[in-house]
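This report concerns only the one structure given below.
Every protein chain of the complex appears in place save one, which is left out.
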Amino acid sequence: MIRTFHVYKSYGARNALEDISLHIQKGEFIFVHGPSGAGKTTLLKLLYLGERATKGQILIDGVNLQRITSKRLPFLRRKIGVVFQDFKLIDTQTVFQNIALPLEVTAHDKKYIRKKVSYVLRMVGLENRTNSFPPYLSGGEQQRIAIARAVVNEPMILLADEPTGNLDAGSSQIVLNLLRQLHIRGATVLIATHDRELVSQSNDRVIFLNKGRIKKMKIDD
Amino acid sequence: MIRTFHVYKSYGARNALEDISLHIQKGEFIFVHGPSGAGKTTLLKLLYLGERATKGQILIDGVNLQRITSKRLPFLRRKIGVVFQDFKLIDTQTVFQNIALPLEVTAHDKKYIRKKVSYVLRMVGLENRTNSFPPYLSGGEQQRIAIARAVVNEPMILLADEPTGNLDAGSSQIVLNLLRQLHIRGATVLIATHDRELVSQSNDRVIFLNKGRIKKMKIDD
Amino acid sequence: MRISVFFKRALQDIRNNRFLHVITVGTIGLVLLIWATFIIIFANVNYLVGSWQEDIRIVAYVVKGVDQERIDLLQKQLRGFYGVNEVVFVSADEALLRLRSQMRHQGGVLDGLRENPLPASFEISLNPFFHDQKSINGLVDRIRELKDIPDAQYGQAWLNRFLVFLSFFKMAGFILGGLLLFIAIFIISNTIKLTLYAKREELEIMQLVGATKLFIKIPFYIQGLLQGLLGGLVSLGILYVLFSVFVSRISLTELPLTYFHVRFLSKDLMAMVVVLGMLVGWFGSCLSLKKFLKV
Partner (left out) sequence: MRISVFFKRALQDIRNNRFLHVITVGTIGLVLLIWATFIIIFANVNYLVGSWQEDIRIVAYVVKGVDQERIDLLQKQLRGFYGVNEVVFVSADEALLRLRSQMRHQGGVLDGLRENPLPASFEISLNPFFHDQKSINGLVDRIRELKDIPDAQYGQAWLNRFLVFLSFFKMAGFILGGLLLFIAIFIISNTIKLTLYAKREELEIMQLVGATKLFIKIPFYIQGLLQGLLGGLVSLGILYVLFSVFVSRISLTELPLTYFHVRFLSKDLMAMVVVLGMLVGWFGSCLSLKKFLKV
């Protein structure tokens, strides 16, 4: 599903990622773990083409990201749900409008959108916030809205950057269950986190990043 | 140092805080703990006057916040350092300019400012990011800049909202040490967090919030 | 079905960002107000100057001693010329009378005359469309060829200067109008750029969740058109109020209003201002979106 070949990403003189080669199978559930500044967010950015790699090749679902045209890019992105570390909610749109966005771009009809959005809002426990604006929500509530938006169109690939950073243990569990459900229905899920506990709880594959390099790929720490 | 008497805060029909009465001594190190949406951030907002309480009285260092004039407000705020949950860094100013801000408003001279800023940057391990702009930093790096700005003018009171939410264990420890140092030098430190681990590690007083009410005030969970 | 979605998004956005839209509409309105004010002045001066054109007359002198029959024939012939509007016969006696009244104080001069030395003449006024120099010259030449008409003339020097002034005035008007249009587009697209700058994160987010550029752009186009429409109406409203105040003020002065009748914009020009607003709003959106939608 996702393959990277000797990928480098540098910002000026600073190397955020060095020589990243990965092979993530369809339907995997995988963690990217590492300390602050390790390059986790940068790796995800390369995958959803928020940035372009400086060197190397990336294939997603058979598409070479280095060669994709700007015309086809939106269609690739619709297959990928992303939970951004800084949420990236639209402050001037309601929770409903924010979550409905990925469905509206694919021209679903109104009724379907309303049903789907209220379903995911219930999943993250915020069904009573439908018409709030993001700045009026708590940090954890915003994060859950970001997660709801990422999963609402049931993407083939889910990239979640620190999805539980602002959540207490209880909410974290709810969110993880949501991602697991998506996984069970066939999605490839990649979670970037600095949280050792989260990683050690599970049996899934873990990619350890440090200073932009992959350190190891096993499931202990 | 901080006293609140039957404080309520409601947003429309929604009560974010109900009947909060607190007495925090000068020089205390204290946690506010609770799940997402409990009202932690709201409590801090009331203390630095980001919002006004709907009902009740708040005294800080003998000043009644309900009665303070807008002329004296800036001078109160200079005594309070705040680490915001969403960082609130100025995106178009460099790391240096961001951290220097609390010193510039009090008209310190250039040399002192430069010395002080590079000192706190070294403390949070980001001395090589002096001239970066916040959007070009990783989440954890931004958080550490926010902490550096909050402590740079050695405030009497430090309010830290989820200061380790984006940090790995190592960085978290560094940040906590920094706050402890400030505490040792006499500051009153109040940390809002959902992180059970962080709270249970320490022997300090913990205020448990849930659904806007104080549940208990002891040090176990 | 799609277009209603875009309209919904456009209107939702207006509701969510009232401040930005009010400012944009205000700016468009004010810029168009300048434009409309310019147009109203230009149109009125143009009208005034146009009324002067009606004074262009060719005078065709008649040899002495022709009889009434011949005069009627000549008049008929002259009326038949292309471009001629009206032909009035002025007898020699009438000409002397006119001269006397024109000379006023020096009129006494004429008392010493034994006989009337002035010729009779035809005064020929022209059709409004027939006011360029070449046509007039052609007509004069043809009149001169008539029998019993020894000479025909018109105030050549004066007319030349007037026509040059007229073309100069129109040129200045078009240059100024063009300049204003250009400035209007720039100011409005600057304003729209600033509103998009405030929304740059939103634009980025939409792209990240898979919106195509067209999906993002269309609501902005709709907004640009709406803002232009509203701005145009606002500007016409303000202009009308200002105009009313102005007209009521000048009717207090001693200016000969019957002569200089100030008029508001015609329906066509009003429509033009509104359509211009919409075009500029749309064009401004196009220009600005380019800047903020990166690949």
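Read from first to last, the chains carry the letters A, B and C; within each, the first residue is number 1.
Methods note: a residue touches a chain if its C-beta (ideal position, glycine included) is under 8 Å from a C-beta of that chain, and two chains touch if they have at least 3 such contacts.
Computed from a predicted model, the values in this text were never measured in an experiment.
Asker: Can you list the shown chains that the omitted chain is in contact with?
Answerer: When the entire complex is considered, the left-out chain reaches B, C.
Asker: Which residue, B:39, B:56 or B:102, contacts the hidden chain when the whole complex is considered?
Answerer: Counting the whole complex, the residue in contact with the absent chain is B:102.
Asker: Looking at C:242, C:272 or C:287, which residue reaches the missing chain?
Answerer: Missing-chain contact among the listed residues: C:242.
Asker: Taking the entire complex into account, which one of C:194, C:229 or C:287 touches the absent chain?
Answerer: C:194
Asker: Under the stated touch rule, tell me which residues of subunit B contact the chain that is not displayed.
Answerer: 48, 50, 70, 73-78, 82, 84, 88-90, 92-93, 97, 101-102, 104-107, 149
Asker: I need the residue numbers on subunit C that touch the omitted chain, in ascending order.
Answerer: Those residues of subunit C that touch the unshown chain are 19-20, 23, 26-27, 30-31, 33-34, 37, 41, 95, 99, 103, 105-106, 108-115, 117-118, 153, 160-161, 164-165, 167-168, 171, 175-176, 179-180, 183, 186-187, 190-191, 193-195, 197-198, 242, 246, 249-250, 253-256.
Rule of thumb we're sticking to: only the chains that are shown with their structure count from here on.
Asker: Find the two chains joined by the most C-beta pairs in contact, please.
Answerer: After tallying contacts for each pair, the winner is A-B.
Asker: Would you identify the chain whose C-alpha centroid lies closest to the centroid of all protein C-alpha atoms displayed?
Answerer: So the chain sitting closest to the middle is A.
Asker: Distance from the CA centroid of subunit B to that of subunit C, rounded to the nearest Å?
Answerer: Comparing mean C-alpha positions, subunit C is 66 Å from subunit B.
Asker: What's the distance between the Cα centroids of subunit A and subunit C, rounded to whole Å?
Answerer: 61
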